[in-house]
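The block that comes next holds chain A.
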Amino acid sequence: GCGGGSDEAAGAADDSTTIGFLAPAPRNDGGFTQYALAGVQAAVDADPKLKLTSIVDNAAESQEQIEGLQSLAANNDVVVADGAVLNKAVAVVAPKYPDTHFVLIASDLEALAPNVSSVTVAVGLNAMVAGAVASNASKSKKIGMIAGPEVPSSTAWYYGMAQGAKIENPATSVAQAYTNDYNDVGKAKQAAEAMIANGADQILSDLDSGSEGIYQAADAKAGTGVYNVFALHCDENPNIIGSGVVNWSDVLKASVTEAAAGTLKAGAISFGLKSGALSFQFCPGKGTDEQKALAEKITKEISDGTVVPEKGVLLPQPSYAFEQR
Partner candidate 1 sequence: MAADPGPDEALRLSGITKRFGAFTANDRIDLGIAWGEVHALLGENGAGKTTLMRIVTGLYQPDEGTMSLDGTPVAFRRPEQALRAGIGMVHQHFTLVPTLTELENLAMAPAAVPWRNGRAAARRRAAEVEASTGLRIDPDRLVADASVGERQRLEIVKLLCRGARLLIFDEPSASLSPGEWDELAKLMRRLAGEGHAVVLISHKLSEVFSVADRWTVLRGGAVAGTGDIAGTTPEHLVELMVGESVAPRRERTPASPGAPTLVIRDLSVDRLAEVDLTVHAGEIVGVAGVAGSGQAELVEAVLGIRPAAAGSVELSGQRLERRTPQAFYAAGGALIPEDRHHVAVVGGMTLGENINLRALRQAPLARRGRINLGAARLRARRLMTEYEVRATGENQPMARLSGGNQQKAVLARELSTEPSLVIAVQPVRGLDVRATEFVYRRLTEHRNRGGAVLLISMDLDEVIALSDRIAVLAHGRVRGVLDAAEATRSRIGALMTSSEVRP
Partner candidate 2 sequence: MGVFDIAFLVSALTIAAPILMAATGELISQRAGVMNVGLEGVLLAGAFAGYLTMTRVENQALGFLGGIAGGLLLAALMGLLAIEVKVDQIVAGIAIGVLGLGLTTFLDQHFVPEPQTFKPLPRIEIPLLSDIPVAGPLLFDQDLFIWATLAVVGLAALVMYRTTWGINLAATGETPVAADAAGVSVRGLRWSAVLVSGALAGAAGAYISIGDVGVFREDMTGGRGYLAIAAVLFGAWRLRGLLAAVAIFAVTDAVQLRLQSMPAVPGEIWTAAAIAVLAGLIVMRRGLVVGGAVLIALVALAVVHPVVSLPASLWLAMPYVLALVALAAGGASRHRAPSALTLPYVRSEA
């Protein structure tokens, strides 16, 4: 007997499994949110029993997020919450809807409730490889990272790059800048221009549609290399060297399918390099053999534990064991 007419959940009585999706960002942000949605969609396409009933996006404010989650939970079997910023909101809502399973993306909160699983990928590991490659490619030995709001999943890219760069060349300095908005192209452009003016010649963009701005800044200064995150965007700009690819599609497809089947275990599930969910990839024709070899090497060393990620590279891990796949 808990809020939001959870009795209406009967609406989803038939044998199909309904899924609701809530994101703080716009659904067509050409990045994080869009990939997550794609992942869910993939799961749905693969299984006729699954149904994506509704999407609540632009839920920027906690109150709104909670209401959104509640309405979704009341009418769906699985609710996908896209982003660690939703942790608290989920923590509030999940206990009220025990028979709905919540999938939190890019967060590794343990045991909020028996019906919550946090699925994340250790992007920082990817960042280490990217950092090493960028450092190697940099003439000025100045590289940088530009992200939206200053949140752990973004700073992870910075710390990862810093560590990776140090491995390649201790002299390399890594800058970071935050536009406070993954999708503000103008600010991104200005930030990139500023960074280039400061001498950086390799820039990683942890932005969604904001990346466009970084491309344009790079166009303006010959020899500037750009690195994406999550997916390869090689066709979008000639300056793109590669990307710390994250196979959200597979990760989420797996998780959502399991969640729907009720087999997804509660707690934090983090995908690392081993799983193949993460990998640094070069754009066709980009990257020297030396760099490619370097990428191989670092990847291997991380996987077999010779290189240990430093503080900040992995998302903050609450004091509990969590399984890395």
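FYI, contacts are C-beta pairs under 8 Å (C-beta built on N, C-alpha and C of every residue); 3 or more make two chains touch, one makes a residue touch a chain; residues count from 1.
Keep in mind how these were chosen: all candidates are chains of the complex that A comes from, given by their letters.
If you're wondering where the values come from, they're calculated on a predicted model, not measured in any experiment.
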Here the complex member from 1 or 2 that touches chain A is candidate 2
The residues of chain A that touch candidate 2 in their complex are 26-30, 58, 144, 150, 173, 175-178, 180-181, 183-187, 189-191, 193-200, 209, 212-213, 216, 236
